[in-house]
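One structure follows; several queries about it will come next.
Only one protein chain is missing from this complex, and each of the others stays in its spot.
Going in written order, the chains are labelled A, B and C, and every chain counts its residues from 1.
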Amino acid sequence: MATVVAAHRDELVDLDRMIGDGDHGENLKRGFDAVVSALDSSEVDTPANVLKLVAKTLISKVGGASGPLLGTAFLRAASGLDEVDGASVAAALRAALDGVVARGKAEVGDKTMVDALQPAVEAAEAVKDKSVAEVLAAAAAAAETGAESTIPLVARKGRASYLGERSAGHLDPGARSTSLLLRSLADSAAAS
Amino acid sequence: MATVVAAHRDELVDLDRMIGDGDHGENLKRGFDAVVSALDSSEVDTPANVLKLVAKTLISKVGGASGPLLGTAFLRAASGLDEVDGASVAAALRAALDGVVARGKAEVGDKTMVDALQPAVEAAEAVKDKSVAEVLAAAAAAAETGAESTIPLVARKGRASYLGERSAGHLDPGARSTSLLLRSLADSAAAS
Amino acid sequence: MKKIINDPSTVVDEALQGMALAHPDLLRVQRDPAVIARADAPVRGKVAIISGGGSGHEPMHGGFVGAGMLDAACPGAVFTSPTPDQVQAAVEQVNGGAGVLLVVKNYTGDVLNFETAAELVAMDDVEVRTVVIDDDVAVKDSLYTAGRRGVAGTVLLEKIVGAAAEQGADLDRCEALARKVIANVRSLGLALTACTVPHVGQPSFELADDEYELGIGIHGEPGRERRQMEPADDLVRRLLDPVLEDLPFAAGDRVLLFTNSMGGTPLVELYLAHGIAEKLLAERGIVVERRLVGPYVTSLEMQGMSLTLLKLDDELTELWDAPVRTAALRWGM
Partner (left out) sequence: MKKIINDPSTVVDEALQGMALAHPDLLRVQRDPAVIARADAPVRGKVAIISGGGSGHEPMHGGFVGAGMLDAACPGAVFTSPTPDQVQAAVEQVNGGAGVLLVVKNYTGDVLNFETAAELVAMDDVEVRTVVIDDDVAVKDSLYTAGRRGVAGTVLLEKIVGAAAEQGADLDRCEALARKVIANVRSLGLALTACTVPHVGQPSFELADDEYELGIGIHGEPGRERRQMEPADDLVRRLLDPVLEDLPFAAGDRVLLFTNSMGGTPLVELYLAHGIAEKLLAERGIVVERRLVGPYVTSLEMQGMSLTLLKLDDELTELWDAPVRTAALRWGM
């Protein structure tokens, strides 16, 4: 995931520059770089514990709106993830979404990461009896469509909302990064 | 003279921007505008008194290096000017030059107004037995050549001297304005 | 991008080191996580006032750390809210046992990060309160947005609440005063040029040579309306009118007028604009009783300005006048 974030840093910075303050790519890069060193320097066993460490690192290192939101997402996902099968993964994604909504109070259509995450959760739940790789693939695909759907929207949450009508016509950086993260999860699940 | 200065304000500003601080045209315009209102609102009789009023106004309104220098020039010229004939005019110009040199300590070749004024004085003295108009015409022509001669020079006085070698290749704004002033004097003498 | 920096990713850390060296009598700096604390912190028995936010708005907030104002500031990356661990570290450094007030500017990121921090700090049995300032009248329809932003009014809040805390006010009074300032302060800003965030490397937006941006935030985010450039008289009126209407301010009101530069606007223009604002207020019968003029809440090198009005009463005026000793605001000591 860190590699994906690093590769897309400039794209996310540019997206955030259009309708926000231009730091989203840098925020995430700082966060995921810290995640990599945290994982390197500690012994984590279960997937749930990995997610917890990721969550804590993101919360303390990312800052911005996306730090606490993504951190909460990973933290909640950790609690939802007992076993590693399709149903657990779908449940973890649902828990993550609930966490983001609880903190940020955004709905679908507000032009935020929720526009990517909520369709992803729904798509995952629809195929939850399949393999982890298939569940994540469905989620990633839906997140991509969801992210694209933010383009025409007028933002109602976060920094972009200050632009009013002028926020329309731009992809939301948080929705885009959410879909990138899910795609990278799906790719690694497919490879393993 | 005020009209000439106003007409050439931008040119002088540009020249000063190249090797100075870009205010020469504005300084002179402010000064000569004030001269016009001073002359309008007071009753001056003799040419010497006109020159004195011009001098006082320039000293108090122009500022910059050129204010005290031109002011001194007009002040000294006033003392030199008893009668209005070619010889007196030549003597007045010599007095003006001496005043500028006394204050500013510049020599020909230092890339200052002296490079225009000194040849003008010499040319005027060479024809001092002719009419006022002819004396001033000779002075103006020599001043123009003198001003042009500043182009290749490296400045050794005033703000342009800080540029060192980089001041070469530019016309000195003070030399240019001196030649413009003399030309306008010559033109009005020729017309009257 | 031309800046006096070594590496975009170390700008804030290096600047903090320089700040510590510049003001050894006023403050000390902790580097990871980054905290700027008053040199004599913790002050026993005093309510600790802590603020923070993205860097790039200097002197806010680090320049307001010191006696009579902030106990600590948490500087985030440029234009990025600080992280909860910074706020926790600040509390550890400056908590004098009488409780902590967190002063937060209303941005989703700042609110979420300070909220998280407050939860964590409260778990350590420290009494902590949070106030969120949202003085920017540029944001309309706040039901459909993240709400109004916190901008230049923050300085006035920090000065006034800081003075009260220094005089021994308890946490309840500090919180109440902060809410009183928030209720009585309004701001609006404009930009003539954009600024460049070091790690972005390009201006945050483009403005033509004859345009300005009205209702600008302090993070290089574009404002609400792009307009044709106008004379200063009109620019000042466009800032002042919405501010006056919003509270509203009326004839007879006593106010503090704060004319703020966004960083790149020189003092000669700022004083000129301040004079216009004073005259417009006098015409309306509003009494300017105190004023602050200068670059206090900036957006890096952005050219532009903001106007802030705070309605004063005797309590607020006295606290404004109380001694303060920080890098950026100092009088009476």
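The rule we apply is simple: a residue touches a chain if its C-beta (ideal position, glycine included) is under 8 Å from a C-beta of that chain, and two chains touch if they have at least 3 such contacts.
Here the structure is a predicted model, which means the values were calculated and not measured.
J.: Which displayed chains does the hidden chain touch?
T.: If we consider the entire complex, the absent chain touches B, C.
J.: Tell me which of B:G64, B:G80, B:P119 or B:G146 is the one touching the absent chain.
T.: Missing-chain contact among the listed residues: B:G64.
J.: Per the definition of touch given earlier, which of C:R38, C:H219, C:H274 or C:K311 contacts the omitted chain?
T.: Considering all chains, including the one not shown, the answer is C:H274.
J.: Across the whole complex, list the residues on chain B that are touched by the chain not included here.
T.: Touch set of chain B with respect to the missing chain: 13, 17, 20-23, 26-27, 30, 59-69, 71, 103-104, 155-159, 161-164, 166.
J.: Over the whole complex, note the residues of chain C touching the chain we left out.
T.: Those residues of chain C that touch the unshown chain are 2-7, 11-12, 14-22, 55-56, 58-59, 63, 78, 192-193, 209-210, 212, 229, 231-233, 235, 259, 263-276, 278, 288, 291, 293, 295, 298, 300-301, 303, 305, 325, 330-333.
The rule is short, and it goes like this: only the chains that are shown with their structure count from here on.
J.: With chains as vertices and touches as edges, which is it: line, ring, star, complete or other?
T.: Shape = other; not a path, cycle, star or full graph.
J.: In whole angstrom, how far does the Cα centroid of chain A sit from the Cα centroid of chain B?
T.: Centre separation, chain A to chain B: 74 Å.
J.: Would you mind pulling out the distance in Å between where the CA atoms of chain B average out and where those of chain C do?
T.: 54
J.: What are the residue numbers in chain B that touch two or more other chains?
T.: Where chain B is concerned, no single residue meets two or more other chains.
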